[in-house]
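Taking it in order: structure first as structure tokens, then the write-up.
Every protein chain of the complex appears in place save one, which is left out.
The chains carry the letters A and B, assigned in the order they are written, with residues numbered from 1 in each.
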Amino acid sequence: MLDDAETRARIKRLIVEGLRLEGVAPDSIGDEAPLFGPGGLGLDSVDALELVVLLEKSFGLRLQSHEVKRESFANVASLAAMVRERLG
Amino acid sequence: MSVVVTGLGTIGPWGTGADALAVALRDGRPCARGVDRAAGYHRRGSARASALVPPEALAAAVPPALGRRMSPCSKLAVGATRLALRDAGLPDRPAEGVTAVALATNFGPSSCTEELLRQILDEGPEAASPFAFTECVANAPAGQIAIFTGARGPNATVMQREAGALLAVARGAAEIRAGRADRALVGSVDEVTPLTHAILDRFRALSRSDVARPFDRRRDGFLVSEGAAVLVLEREEDARARGARVRARIGPLARAFDAGAPPHGWGTGSDALAGALRERVGPAPLDRVVSGASGARAGDRLQARVLRAAFPDLAPVLAPKGVTGEFGGGFLAAAVLAAEGAPFGPTAGFAEPDPGLGLVPHDGRPLPPPGRVLVSALASGGAAAWLVLERP
Partner (left out) sequence: MRVFVTGIGAVSAMGAGVEALRRGLWEGRAGFCELTVFDPARHRTKLAGEVEKWCLAPFSRRLSRSDRFACAVAAEAVARAAFDPPPETAVFFGSSTGGMLESERFFNNLRSGRRASLGSVASQENHGPGDAVARRLRTRGPVETIASACSASAMALAAALDCLRSGEAEVAIAGGADALCQLTYAGFNALRAVDEAPCRPFRADRAGLSIGEGAAALVLETEDHLRARGLLRADRRVELAGAGATCDAHHMTAPDPDGTGAAAAIERALADAGIGPDEIDFVNAHGTGTPLNDAAEAAALRRVFGARAAQLPVTSTKGAVGHLLGACGALEAVVTVLCLEAESVHPTPGGGRPDPALGLDVVLGAPRPVPGHRCALSTNFAFGGANAALVFRRHA
């Protein structure tokens, strides 16, 4: 069972590698730093959808469309919370 | 209304920029490299080489942040667009006027298509990557060009094999003449993957000796190429008004079809094609022909027959695909360079005339500056397109 810190670290690696953020070190992404929109990492809707697929593959989840909510995707911390909740 | 070419941008196996291509054409030097056959798609005895874009040229095509989600096709297309606009003395995002886009491709962003199919077939549909899907569609590069340059005019992607590039030029010119755009970014782009190469080889389209020999007796197929070429087209009066350098004027255009051609080959019926060509291009003398002959046995034969039937007194015939390979942007870029009088060396790959063709391509001797150059594209599958480029 992954602990919270490992979950967050894995998610940060997925973001950097999976979304091809060259030159961004995973541990430079703050847990609460906004991922989407201006002022954050600047990711957009297609990045969000790619991240969903990456999370599903990496954690063995299946996320229904109605679960893919803006609030869960706000930052790494909220993503980690969603993943841990789904994994039970 | 006179429409002119004011910019040429190209990235290909020869490197980045029109000058690099001009050197390769002058020297008659093809740029083939080995294809990665590790995936096992290739059969024993298959062709082994392709004209591939050097990795550093692809990497430099667009800044990494911009190209983050782009397929190689999109990177090449946007990269060539940047070069073309710079060549035309225009900014990346021209502030005034409406820009149309017309881009041809043969395989589209095939690396993304392959990646997506592998995900679907090996891991299941739920593993399909949104990145791969949004970029795998044939019209993705044209969409990326529009976003990059703020091109809000008509935006079209044309697929018609070897005739596609000229059809894209015709489309762009038509948008300007109809008043639907003030300028047009037109061209062609392709990427070559090991899978694409292997499939072309299975269709016996590629030269098994890895040498493209246009019009040569020993020709046995083409060398497949990747890359992009983009031209900036605009009204001649606009170009003159802003003091832009004009590379060439768009002259008569013609399109036709040979219904006798099989889906992956060329037909033998040259008379109707020659008639259409002669009728549209008109009687004024030509100084050069830039022929789409690629080393394909039937394709080169049809080129020779059509050109000889249409023009009994045939001008020197250039066959740049000995250098540029087939697909990508090389042919279109070479055509513009030819229209400007760039020196072409001996036809790469050609050494032994084919007695059945009655046509020998250019041997590299210096030629006088051209006034009218005919560009001739005969696609496998039957489509035909011709364009005359005139000295401005």
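Keep in mind that, in the parts below, contacts are C-beta pairs under 8 Å (C-beta built on N, C-alpha and C of every residue); 3 or more make two chains touch, one makes a residue touch a chain.
These numbers were taken from a predicted model, which means no experiment stands behind them.
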Identified contact with the non-displayed chain, of B:56, B:126 or B:363: B:126
Of B:80, B:146 or B:211, the one touching the omitted chain in the full complex: B:146
Of B:10, B:50, B:81 or B:106, the residue in touch with the unshown chain: B:106
Hidden partner chain, residues of subunit A it touches: 44-46, 49, 52-53, 65, 68
Chain not shown, touching residues in subunit B: 41, 69, 101, 105-108, 113-114, 116-118, 120-122, 124-126, 128-130, 132-140, 142-144, 146-147, 149-161, 167, 171, 174, 178, 180, 195, 199, 202-203, 255-259, 261, 263-264, 272, 276, 381-383
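The working rule: only the chains that are shown with their structure count from here on.
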Where subunit A and subunit B are represented by their mean Cα positions, the distance between them in whole Å: 42
Footprint of subunit B on subunit A - complex, ascending: 19-23, 46, 49-50, 53, 56-57, 62
In the complex with subunit A, residue positions of subunit B that touch it: 64-65, 68-69, 123, 126-131, 134
